[in-house]
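Here's the structure, in structure tokens; my notes come after.
The complex appears here without one of its protein chains, the remainder shown in place.
Here the chain labels run A and B in written order, and each chain numbers its own residues starting at 1.
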């Protein structure tokens, strides 16, 4: 059986699905970032548009709720001229007990060319990609704890806009690494771009136990993690996990030990940037003044998210018949 | 008071609303099927598009939840250039106690030209059609157990693609006939097209008690129903009905007695096609291998569904001022 990395390429080595950044060819990764840059406009200007997906149909299948990622894909599709079908999959089909595969066959039969899939279970986007017909592309819009490749791309683009040389970069990702698809996809991309050092900072109970981060340094002390970092990425913490795990006793203690505050940020380099995938829990994983401060690039990440999704859509559309 | 069949035609005998296939003129029925064929494209090609509904507004009023029928109408409308308004009628207006008629008056006043209505109560689409102004068309997208005319059209189109001569055809519909709007609309159309034989196969407790099927043969033994059939249509069973009715004891027994399995299908003609309106309960009314097998035309039905809805929309738009 093909790996996800192989599965997402067509016979010519061009991108057909986007399932994971793990093992994605560096040249292809860089070209996606370059293409995304082309969709950025000065703030307040009309957003970039094209007809690259005119006549194409995008189905947003969010089996897990989402406002911002769905909105980002929705706008990316509309600004490329696609017809966008937003499926509220929770409330109807699942209620009727329809299988994922039957939903997919149905959309395929309606000539939905691109399926944007978010699911709480591991492997669902790849499972769908293995089962669709040749004319369908599958984009992973968030998969369990495993992968969130468009988030990874937008994170890489944001870093690249501020930091020229990945080889000398120290990146610290802080939070519940174990359950974070955002951390995993960022790590996959940073490894491909040969980042200088990747530090994963978390309470011991939230440290990664997989091989996804083989090349990274696992750190349980925030000061050690932040010292001389160029990039600090705070992760959203699920409130329900705090207080239920050893070493994650309560919100106040979490903030005191792992929250990105103005004070702790002094340890990072003076030109460090601060990132967060959103939505933020201000006062838990990040101090509000940091989120709104001069080092924050959080809203740039959102802007880059639309650009990255347009680039991916346009890229896969080029291979469509 | 005009019958539904009369009500749906305008003064010139052209289709204005689509409420039922019962009593629909054969020439008109056939022309709708012919027009739908014109919207079919080879698999993987860009779907058919036109500007036939450019400047028109379609309101999807689903008082009953639906994913696939709503998606099918949504795409049909968008691919014809219409503005599509999806109304989540359950959660808001009904909560506020607004009457159906006031909702209709409101949409009419917003210049919604086409109202696509799904409702769990009998007679709602016709009730709306009787009360709208001259410029509004009403399309029935599923009405209680009574009628689902676009489903009927897509079923007829699918049969016609595989079987040339309706007069020699044996069609077996299997399942909860009594509660099935799908069976009723198929029967209405098949009667108009003078089908050779229509068999309705169900447990006695689910047999029809109405006159809708006067010309059909009611059968309670699946073997008798399937023998030499050209077309086998399995109906979706509501799980909650199983076990609560005499003669419908449990899921396993239902499948054993009324499920369309590979084995039972041997009784049908060797070139029989198998249909299902979806979403399927695999292993209850249909065996998974049958659904995915060479005789299955289930995904073709979905494709035909979009084409039929485009044809109906385009047809009624021709009569609009």
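One rule holds in what follows: a contact is a pair of C-beta atoms (placed from the backbone, for glycine too) under 8 Å apart; a residue touches a chain by one contact, two chains touch by 3 or more.
None of the values given here were measured: they were computed from a predicted structure.
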The one residue from A:9, A:267 or A:280 touching the chain left out of view is A:280
Write down which of A:20, A:202 or A:303 is the residue touching the left-out chain.
A:303
Listed residues B:18, B:87 or B:226, member touching the removed chain
B:87
Chain not shown, touching residues in chain A
41, 43-47, 49, 65-68, 71-72, 74-75, 78-79, 239, 278-282, 298-303, 305-306
Name, in rising order, the residues on chain B that touch the hidden chain in the full complex.
55-57, 83, 85, 87-89, 91-93, 95-99, 102-103, 105-111, 133-135, 321
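Just so we're on the same page, only the chains that are shown with their structure count from here on.
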Averaged-CA centre spacing for the pair chain B and chain A, given as whole angstrom
41
